[in-house]
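One structure follows; several queries about it will come next.
Removed from the display is one protein chain of the complex; every other protein chain stays in position.
Moving on to chain A:
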């Protein structure tokens, strides 16, 4: 009767299981699921000036995706968001992986000091990060010019945050600088979980540290890398704060730094003389949700299932 033991245990445990799940479920439903559904509901309504809220079906979606002005703004913010995400994937995550690999080298000294320093920017408020970098890169007061001058590269300096071509990339790099600590910590933790005997065996077989990293450690932390990627995706498509702190909700110059978060803010709350439109804002928010959902589903079905996992 080997099976009956755990079965009875499970039945007995049922009540406590629900009791323990209840707080999280209730809070999650109240503060996440209900607002989400209600904001999707709001996107099917419109409120004419001074009038009553009226159901309009998919009209708001038709406006955002069909009206030439709105759709140009929407797709502009979408592609800017893709670029923002691409920079994070191509710069932040490889740097995070590389730093984690270096930190996990057995002979490294001052490991904890480095680790603390690298995670530090992540703990700063976005407003402070935006302010610091605006000062560093300021063409009037910035130390950026002076630092380049030391290397004789002063001519390379430009008002990067103010140029249409470079503002978004510059902001992406600032965001990378701030958030690189997160992939670093997650991957570092995964690397620590790899048993030493695997590494030792490879070293005995004559592998260099780089080969060990490439052929043993990296495949083993690949599931973590995939998880970091999806967190980056969700985080980037929900981003708003840094752009708002540095460029304001009008995301200049000429909307070159406008991402979906700033578009949502402008639409929902309004900006300066433009009045907010909660229904259209909710429509933008719902579209953001759909885009993020599509990305996450793609990850779940196309990526996560194919990842090889090893029992260590």
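One rule holds in what follows: a contact is a pair of C-beta atoms (placed from the backbone, for glycine too) under 8 Å apart; a residue touches a chain by one contact, two chains touch by 3 or more; residues count from 1.
Criterion: contacts and distances are computed from a predicted model.
> Per UniProt, what's the omitted chain called: "(R)-2-hydroxyisocaproyl-CoA dehydratase beta subunit", "Sulfite reductase [ferredoxin]", "ATP synthase subunit b" or "Probable sugar-binding periplasmic protein"?
"Probable sugar-binding periplasmic protein"
> Pick out which of A:121, A:162 or A:223 touches the chain that's been left out of the picture.
Spelled out, the listed residue whose C-beta touches the missing chain is A:162.
> Among A:87, A:249, A:263 or A:282, which one touches the chain that has been omitted from the display?
Hidden-chain contact among the options goes to A:249.
> Applying the definition given at the start, please give the residues of chain A touching the unseen chain.
Touch with the absent chain occurs at residues 49-50, 69, 134, 137-141, 158-164, 247-250, 252-255, 265, 269-276, 278.
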